[in-house]
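Coming up: chain A.
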Amino acid sequence: MDELIKRAKELLEAGTVKVVIGYENGSADKTRALFAIEPKDADKLIFDSRCVMNLATYITKAEVKGKGKMAITATLPVMRAIIQLASEFQVNDSNLLVLGITPESKMIEFKDLAEVEAFVHKYTIEIEAKYSEKLEKLDKMTPSERWSFWIEELSPCFKCYACRAACPMCYCHKCTVEFNQPQWIPVPSHDLGNLEWHMMRAIHLAGRCIDCDACYNACPLGIPLNLLTKRMLIDAKEHFGGYQPSIKADHLMSTYKPDDKDNFIM
Partner candidate 1 sequence: MAEFEPKIVAFVCNWCTYAGADLTGTSRIKYASNVRIVRFPCTGRIDYMLLVKAFDEGADGIIVSGCHPNDCHYTSGNFHARRRWIMFRSLCDFIGIDIRRIKFSWVSAAEGAKWADIVNSTVAAIRELGPYEEYQKVAKKPVKEVING
Partner candidate 2 sequence: MTLGFYPGCSLKGSSREYAESVLAVAKAFDITIEEIKDWNCCGATAAHNMNRELSFALPARILSLAEKQGLTEVVVPCAACYSRLTVTQYELAKDKELKDRISEVNGMEYKGSVTILNIIQMLDKYITPKLEGKVVKPFDHKVACYYGCLLVRPHEILKFDREEDPQSMDEVMLKAGATPIDWAFKTECCGAGLSISRTPSVGKLSGMIVGDAKDRGAEAIIVACPMCHSNLDMRRKEINKYLGEKVDIPVLYITQALGLAVGLDRKELGLNRHFVKVTV
Partner candidate 3 sequence: MSSDNHHSALTELGAELLEQSDVKVTRCYQCGKCTAGCPLAGEMDYPPSLVMRMLQTGRPELEEKVLRSFTIWVCLTCEMCFARCPMSIDIPKMMDQLRQKSLLEKKTNRKAKEIIAFHKSFLDSIRYTGRLYEIGLLADYKTRTLKILDDMDLALPMMKRGKLGIFPEMIKDRSGMASIFRKTNKKHKD
């Protein structure tokens, strides 16, 4: 990725951006986020198949944002997240420059976010086959079986919130779980509280999740919590024709159509 390093250096040298966000080698053959501030830091930039973490998580963080204009190494999921965040007024052209990496691992520098959006729209979000199978299996179960499945799966969760930290859409300063007047979600890691936390997270991501699986990858217990968001993704498609992150379009769940289905309403 010499091209990436070269461009990052140029941007930092010229002062066009104050920080370049990308990946570097971490311990145990893993990659971690790199925040290049000095041109020389850019030498550490890498990009390969191990780079799956969603870097968009960082662009809403005050510590990063506060440094000035950012450039970011962005794979397709990262770009999707960026567009969704732009639609929610969290980033804009004045504070973010995108150094895109195509699915073919080629770098493209985008003039602005509108270009990023156009690029993102070339690819639709598709649920991977292995997940479709799992979802289908769950659909075939009786509600009671699904209930037991989820209670069992969610039971070990001790609310470390790694899923929340890894999710680019979870940028709220004060999450609902921290809302204590009233205490919506019970604090102890109890089956009920776990269930409510994950249900709430899923519904908050309805129409917003860009299916990057960062939450699942971050979970130390390997809980398949991305199944919940994938299910919401399928429902959005089935009932409302789906969605694509778009800077200007109205949000799927804050709008409606007069003919939304109501066959379940008496």
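Here is the rule we use: a contact is a pair of C-beta atoms (placed from the backbone, for glycine too) under 8 Å apart; a residue touches a chain by one contact, two chains touch by 3 or more; residues count from 1.
Regarding candidate selection, all candidates are chains of the complex that A comes from, given by their letters.
Quick caveat, the model's predicted, so the values are computed rather than measured.
Trainee: Every candidate listed belongs to the same complex as chain A; state which one touches it: 1, 2 or 3.
Mentor: 1
Trainee: Could you list, by residue number, the parts of chain A that touch candidate 1 in their complex?
Mentor: Residue list for chain A touching candidate 1: 138, 141, 143-151, 155, 176, 184, 188-192, 195-196, 199-200, 202-203, 206-207, 228, 231-232, 235-236, 239-240, 253-258, 260-262, 264-266.
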